[in-house]
Every structure is written in structure tokens, then in C-alpha cells.
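For reference, the structure I am asking about is given below.
In this view, the complex is presented without one of its protein chains, the others remaining in place.
Right after this comes chain A.
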Amino acid sequence: MTDGITSRRGFLASSAALAGTALAGCSGGSASSDDTIQLGVLEDRSGNFALVGDPKHKASMLAIEEINNDGGIDGKQIETFDPDPQSDNQRYQELTRRAINQENVDALWAGYSSATREAIRPIIDREDQLYFYTTQYEGGVCDKNVFAVGPTARQQLGSVLPYLVEEYGPKIYTIAADYNFGQLSADWVKVLADENDAEVIGEEFIPLSNSQFGSTINRIQQAEPDFVMSMLVGANHTSFYEQKASAGLDVPIGTSTAMAQGYEHRRLDPPAMANIYAGVNYMEEIPTEHNTSEGGFVDRYFQKFPDAPYLNEEAENNYFSIYMYKMAVEQAGTTEQPEVREALESGITFGAPEAPGEEEIALDGATHHVDHHMWVMRADDQHNVEAVDDRVIPETFLSETVGCDLTQEDEETQYTPQDFYEEAG
């Protein structure tokens, strides 16, 4: 837990950093000069998504510091353009334009929610800007400029749902946030249920402004499912877990959103998160050599940010994708974006913190997605988290179902499961 004094210090540090970048902007020197590389990192440190966005910013800074201390990319130091977009999509659009047109960033990391990504994607595509979107998301973005390196719904739900069907039975009840991410994730639950001989016996979509779950809990009790799939999003929805625990609803819950992003198992009083299974590519607790060993990712992160509350899923995605970018630039021998994109499409692999032992995760050149090492993480009634299952799950929706191949054909489309599966309609 952060205490007052230390987080004030963090605030000072970040405002000093902001002032620094502002000055850098004023000094007039072209940002992408020959001896430095300019990266744009737009991640929320205030507003709605601050809780989950802040670790993304911190982990990006960690990766950049490590690379710079290690001699930079091809001998060039990395500079950053990292103002706080404040969880505001309009501000995201302004800052994205500024990053591209004035700061001349060589690559851009930006945005927490899918709504943000869709708000800035038209700008990205108009300017043909190399862009990394790192949040776990509903999937389906086949865009020549976008590298969506977070796991997709098919990967996340595809890891946890089959496990729960095996463990508890085939009757599923879905609760999901009422916007594009939740709706599409719920469609994926139907598709995956069908593939695993299970059945969705009920579903409810919850408006993001809702924080009272009495009737939702009763409805789940009425349906008597074997387990619940929860794709609830945001602070209001987090109240569901405490409320279902106090109402005595103890059905197992699978999720792609809870714990790994907003660390509910650390914030809520046990046993609110007991028996909740998260299908994720990364959590702070994931037991790999890269991650939890002495001097591993977790150690390095908390050494740089001793007061940070948690190291979340998206933070790792920012971290390893910056390293993948480094490898691509070194392979291409230039920061020219078309060449870097080609290098990224050539099949880069990296020993990310999520990958156990010597394994490396692979960036799929055709779809610009990552074949993640997925983990099923379970919280017990003391909120201790342990891995109960793990395996590599490739992103098959774009590669096999849609047939997206960005090395052959330039596209800027987001595909949805309804277009391809009858049961999703």
C-alpha cells in the first residue's frame, strides 16, 4: 500500500518528468534526431483508468531505463514523450496528433481501453504511425499500423473457460460490462462454450455506472450455474465481488478482467475473491524464472518503484513490447517505421516475464498479435494466488478464422466474432 508521503514524492517525480519533457519540447531540437530514439508513451496516471494505467507507465519507464543503461538501441539513447492523457479520449486524440506531428515519435504506446484505441486508431492510420496497443482486449484488430500485443479474449477466456468446464461442469452464467469489450467477450464465451461442449444458461450486461448488484446476485442464484464468467470492468463493477461474497454467493468465477489488472485480491478484504480464476498472460505472482527469481522482473520493478502497489498484466505487455521494438530496430538497422514494421513481422521472439524457463513468446508477423503463454490463476480464501494451469495459446481468431495476413495485405479492420460464428450472433 502506498502511504501519503511516498506517493507525494512519486507525484513530484512525475511532474518533474513532465516539466522535463515540456522543456525538451521547447528547446526546439527535432525529437527524432539521429543520435536518439523518441518513444511516445501515453498511459493514464489520473482519471478513471489511473489505477490500471499507472503500472503500464511505470513498466515502460523501467524498460526504457534498462535499455538506456545497457547502451540504448544500437547505441542510441531513448527519449520519451509521456504526458498524462488523464483517461480522457479527447485528450488522447490531441496528444496522439502531437506525438506524431510535433514530437516525431518513432513508435507509440498508448491507451488502456478499447474505446481509447478506437478513438486514436483513425489518426494512427492516417499518419501510418507504428503503434503498440498493450491491454488485454476483445481481439480482432487486423491493422497494418497496430501491434496489439496484449492477449485477446479468445486467448484469455480460452485458457480459463475449458479449465472450469472440466473442473466444475458445463453450465455457464455470463456477466459482462455493457460496452463493446464486454459484449464481444460475452460472444467469445458462447463460442468457447460451444467448442467445449458447455452451455451459456444466462447472461447479463451491466452498465458501467452501476455499483449495486443485489438483483444480479439473485438472478445468478436462480439460474444455478456451475460457474460464472465475469467480464466486469472498472471501479464500480469491482463492488460486485465484495457484494456477492457478503450475500453468500460462492459459485466459482472465471474472469479475464479481475485480479490481473486491478489487483482486487490485494485491495479487497478476504474472502471476497476466493475461488476466482483469472485467465491471463501475466500477474505479479506468476512463478517463472524471469519473473519472481532474485533480480527478476518483479524485483527490478519494485527496486525502481518501491511504493508501487502492484505489477499488473498490462505493465508486462508494455515492458516486453518495448524490448521487442528494440530487437526490431536493431534487426532493421534503422528507426524508419516501414523497415521496423517489416522487422517486427519477421517473427521476433522474446523471453518475457510470463514465459517459464527458457521459453520465448513469439510475435506473429501476419496478425501483429502475440502467441502468449497463458496462465490460469486461482485466488484462495486468504487471497493467495496460485497457478493451476498454463500453456501457450496462439491467437487463432485472426490467423485461422479470419485469415488476416498483414505481411500480404494491408488492412485497417476490426473483425468481430458475429461475422464468423453462428452462436455469437
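Operating definition for what follows: contacts are C-beta pairs under 8 Å (C-beta built on N, C-alpha and C of every residue); 3 or more make two chains touch, one makes a residue touch a chain; residues count from 1.
FYI, contacts and distances are computed from a predicted model.
*Asks:* Name the chain not shown, per its UniProt record: "C2H2-type domain-containing protein", "Urea ABC transporter, permease protein UrtB", "Monovalent cation/proton antiporter, MnhG/PhaG subunit" or "2-oxoglutarate synthase subunit KorA"?
*Replies:* The chain we cannot see is recorded in UniProt as "Urea ABC transporter, permease protein UrtB".
*Asks:* Which of these touches the unseen chain: A:T36, A:T80, A:N236 or A:T335?
*Replies:* Residue touching the absent chain, from the options given: A:N236.
*Asks:* Return the single residue from A:G72, A:P252 or A:P309 that touches the missing chain.
*Replies:* A:P309
*Asks:* One chain is left out of this view; which of A:D74, A:E94, A:E167 or A:E204 touches it in the full complex?
*Replies:* Among A:D74, A:E94, A:E167 or A:E204, only A:E204 touches the chain that is not shown.
*Asks:* Of the residues A:E65, A:E166, A:D269 or A:D299, I need the one that contacts the missing chain.
*Replies:* Result: among the candidates, A:D269 touches the missing chain.
*Asks:* Could you pull out which residues of chain A are in touch with the chain that's been left out?
*Replies:* Within chain A, the residues touching the omitted chain are 1-2, 4, 7-8, 11, 46, 48, 50-51, 54, 178, 204-207, 209-219, 221-222, 224, 235-236, 238-239, 242-243, 245-249, 262, 266-270, 272, 309.
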